[in-house]
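Everything on this sheet refers to the single structure shown next.
What you see is the complex with one protein chain gone and the rest in place.
Chain IDs A, B and C follow the sequence of writing; residue 1 opens each chain.
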Amino acid sequence: MILSIFIGISIALFGFVLQTSIGGINRKIIGRLQKRHGPRWYQEFIDIFKLLSKRSVSHGWIFDFGVIMALGGIIATAMFMPLTSTFLAFENYDNFFIFVYLLAVGMLGMAMSASGSGNPWASIGVMRALTTMLAYEVPFLIVVLTIVNLSGNSSLTEIMLYQQAAGNNIFLIALPLGGIVGFIALMGMLGKKPFETYIAPAEIASGPMVEYGGKQLGMLFILHEITIFIEVSLFVHLFLGGATNIFEFLFKYFIVYTVANLISNVNGRFKIDQVVKFFYKWPLLMAVTQAIIAIYFGWVI
Amino acid sequence: MNSISNLEAVDNIINSTGKVIKKEPISDFQVAYEVNKSDVHQILTSLKLEGWKQLSYLSAVDWPEENKFELVYILLNWDKPVYIQIRAKIDRENPSMNSIIPIFPGAKYYEREAHEFFGIAFPGNPDYKKQLIMEQWDDIPPLRKDFDPRAYSDRKYPSREYPDNFSKKDKENESLEKQAKRRKRARKLRTGGEE
Amino acid sequence: MASIEFLILFLVGAGIIAYLLTKLNTIVGSIFTIFTVMFVFVSLAQYGFGMDIITTVKILPGISFSQSYLGFYFAILIVFIYLMVSFFHPYFIDKYKYKDSYNLLFLLSLAGILGAFYTNNFLNLFFFFEIIIWTTMFLIPQGKSKEAAVSYFGFSLAGSVSLLLGVFVIFNSTGTFNINDSLALLSGNSAVLVFALFLIAAFAKLGAFPLHIWLPITHGNAPDPFSPVLSGALVKLGGFIAVLALIKITPATVMFRAMDIPIGHYLVAILGGLTIVFGTLMAIKEDDAKKLLAYSSMSHGGYILVAFSILNSMAFAGGFYHILAHALASAGAFMAIAAVSRVTGTTKIKELGGMIHKMPITYLAYLIAIISMAGIPPMGGFISKWLIFQAVIDKGMVFVGVAVFFGSVGSFLYVFRPLAALFLGQEFTEYKHVKEAPILMLIPTFVLMGLNIYTGVFPAAFLKVINNIIVELGYTGITYTTYVISGNNGVLNPALISLVFVVGILIAFIIFILLKKSRKVELMDTYTAGNFIHDEHLFHYSTDFYAPLERLYEKQSHWMTTFYRALAEKVKELGKLGKYLFMSKSLSVTLLWIISIIIFLLWGEVL
Partner (left out) sequence: MISTKYTEKKKFNKQEIDRKWWEVGDYFRRNSLWLLMYCTGCCAIELPPSMTSAYDMERLGMGPMATPRQADILLVSGYLSLKTLRRLIYTYEQMSEPRYVVALGSCPINGGIYHDSHPVINQLDQYIPVDTYVAGCMPNPESVLNGFVDLMEGIKNKTANGWKKYHKNYDWYKKNQFDVLGEVVIDDEFHQ
């Protein structure tokens, strides 16, 4: 048990280091795309450590407690995440719903802390974040319903093994509509450009993060990196057949995150009601169609 | 309808409602009338009825030689391309002009601004005395010509004192290494780190 | 050994004593009520788990009792909620108009509840239901408005009338009023009819779509300490009838082959899904904290319906666990709001702000309750939602899935609103004097907090009771060990999740503690783009919290209310007609009517 917990902690740490490096590399890529030199690839580490070294302000105990709860929840979530189909901390317990709901703990903690700062912009940002969540989560969960129903297990490793088994395609190909919905929902989860309404620095002063500085902001950055690690890994495991070894995982992870980032950089920003309308129009329709086709008719490529 | 006849129409309106002291055509699309202080409200009303519905601006000009303030009302018509300036002179001692809020409610803030910068009173405007732009101003209204901004600035804001040899070149900067270093840094900044 | 008859008679007697005591001194009467309910709870808990309660009847005429795990589960849960709420009475009872009778009615309704869950006769069941409805009907108008009681009574009446009709149909086709015997004997068309009639009763009590209008009106306007009872306990009566209708009667109808569910049950699941969606959407819009929680009760009622209409033991376990988890969570949330309302006198979200700085423990109670309500680990709501999701996914119910997932995510939105706007945010100057709730009110708060966490960490103890019910209903129980629940497509270890969660929090805490200490600043010292602020009310974002989302469905949201309002208008007009005909001012016309009706009746009798 203790060993499992240590493995879990190291997976969380690995996720943080991985996503922070890949985030930095992506910043470089985007810089080159815009004919700029771009920052150093380890710039994100410098940013985070700088924030941790500063002297911050606090708006009361809930402001601090929310941050701790959020980071704790996210670290707990990352500890359950399998890296490959054989390497994970807690065998059998990598249930998909644990990820969805433990991620919500992080969201709730951050929302609580942001509202606790007493700044209306933070509240508006939280409102937008929750509304965005309501938008992307339902189509995504319907696709996952299809996947779990087909593979007969909601454990991530089992889903990976199902896709890796002979005769089965990875779900991105087996469920093409669902795969598209999954990727769009991933963009929403990551808060990438068409759906980054809740950050909106020029509009609502970076939303929930408006009152944070110093160590609280640094912890939120760590939280953000680990959250992205969890979300991208979920996509890799659910739709791309997971990985059999760590290098395959790294490769798939890098591809997914970079593609999402590239798409994000050529997009503008939706208004918040447009986000909801968008997700409840095509992605939901596609997800339901895919579910009906796959579950009731059994048409799976 | 071309603009010449527009100007004539304006002439007719203004002449029928009040006495014009001086008419000053500015361009084909702008015309200024100087009228009596007491006629301003009537003229503005009749112009508003004729379509000059927007009060574009209200301000004042200080004429210390004549000991007068000149109030300027600029009206805009959305259908006919003519700006109209209505000017009226008021006394510089205890300047006061009845508010035009009943005609143009938007004049509220212009009148507050005019009060703040010139000290003109606008009876009829409930809160013309409230501060609008300057926060806690402590001198005579600043746009009056007898106000000296230079003196005010010198009195209120400490200014930097420079040594006598300030403009002379720093001896240290003449050394070759220093200059080379500066050039190198400048090049680095320009090219993005590539040597 | 406790006899159920003795408990009921004890409650009635104690109710009368409580009435007299309350007349003398409200505090003494309320404390007597606490001890009475505690006695009932302790005797039930002592003997009920082992089915050791004596059910023979000696005094009450025409009433017979029997015990079952199903009835006991509901009874112990509701008595527990009553017990928790009774701690609030000493602080609230002085505010009400008819305070003497408050404790009396409270205890009488509890007697009705005990009877309803322990009887084995349909007529008795109806009788006890009426007791509950009539006593609570006089409790509710002591709060804000009488309209609440009227709408509660109207919908309850519709429910009980359809229950009675169902009972008649049962008797007509089977010849017995015994609950278990008659339901087993039912078959054919009468089964379908009873199924439908019972479901109407269940929907009316549960506040499910389309009979949901009364819920927010009643919950929102009921006395503050009675709202937890309404939401946590009384609404669950509908769950009880739903169990009777959905599980005990299985009308022979067409099956959905893909999902292996009878079509009637599938329709109920769809209606349950609609209930979830409507409840969620309306709760997001609602501005009154209590009404918001009422809509959330409606949405959770939908989960219970969905769970019971999927005919497998996994879903049943989910449904029963959800009844437990939601009762605890909803009672906790309502009681926190009641504690706030006691000191501020309002439950409107936009009139409140920054209560956390005054009432931190109440805030924690509300936080834990809503975490459970939103189904986030490590609270009870997560287990039940997980079980229901397992069942829904296993059956491949796509449309119900949309509703269930929507409700689950939507619950984050609406539970967060009171948290953000009422407890957090700017601190209002008019509530500077406010203090934390007194110790007697904190006792149930702490108990509920503990239970909310306990149900989420160690569900085995509760699953044991639930498994008994499932076996009693004729299905195989779900498999679980001390820590692990096994579902159809996955296993869950709530204790492990909690442990890992604690480890995560610890790591975060260590990171936090090691770093430089922060500088404490005022709440008003926030980023305002450099501007100076003085009025905290204008700097508190609470009105129309989800405005962009609400705008998308604001036009569609009121048609149900409009329909019922129009119906009420029509009924009023009918009443006016009757009044005009029968109650006219001249005596002779009335007499003429009475005489003609008597002649008409006699004529029918003669023929």
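Keep in mind that, in the parts below, a contact is a pair of C-beta atoms (placed from the backbone, for glycine too) under 8 Å apart; a residue touches a chain by one contact, two chains touch by 3 or more.
What you are looking at is a predicted structure, and each value in this text was computed from that prediction instead of being measured.
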Which displayed chains the unshown chain touches: A, B, C
Subunit C residues touching the omitted chain (full complex): 525, 527, 530-535, 538
Those residues of subunit B which, in the complete complex, touch the missing chain: 130-131, 133-136, 138-139, 142, 147, 149-150, 152-154, 156-160, 185-186, 189-190, 192-193
Absent-chain interface as seen on subunit A, which is shown: 27, 31, 34-40, 43, 46-47, 49-50, 53-57, 201-202, 205-206, 209-214, 217
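Going forward, only the chains that are shown with their structure count from here on.
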Rounded Å distance, subunit B centre to subunit C centre (Cα mean): 67
Centre-to-centre distance between subunit C and subunit A (centres being mean Cα positions), rounded to whole Å: 35
CA centroid of subunit A to CA centroid of subunit B, Å: 54
Touching two or more other chains - residues of subunit A: none
Subunit A contact footprint on subunit C (complex, rising order): 258, 354, 356-357, 360, 363, 367, 371, 374-377, 382, 386, 389-390, 392-394, 396, 398-399, 401-402, 405-406, 409-410, 412-413, 416, 419-421, 424-427, 487, 489-493, 496-497, 499-501, 503-509, 511-512, 515-521, 523-524, 526-527, 529, 536, 539-542, 545-546, 548-549, 551-552
Sites on subunit A touched by subunit C in the complex: 5, 8-9, 12, 52-62, 64, 67-77, 79-80, 90, 92-93, 95-98, 101-102, 104-105, 107-108, 111-112, 115-121, 123-124, 126-128, 130-131, 133-134, 137-138, 141-142, 145, 148-149, 152-155, 205, 210-211, 214-216, 218-219, 222, 271-273, 276-277, 284, 288, 291-292, 295-296
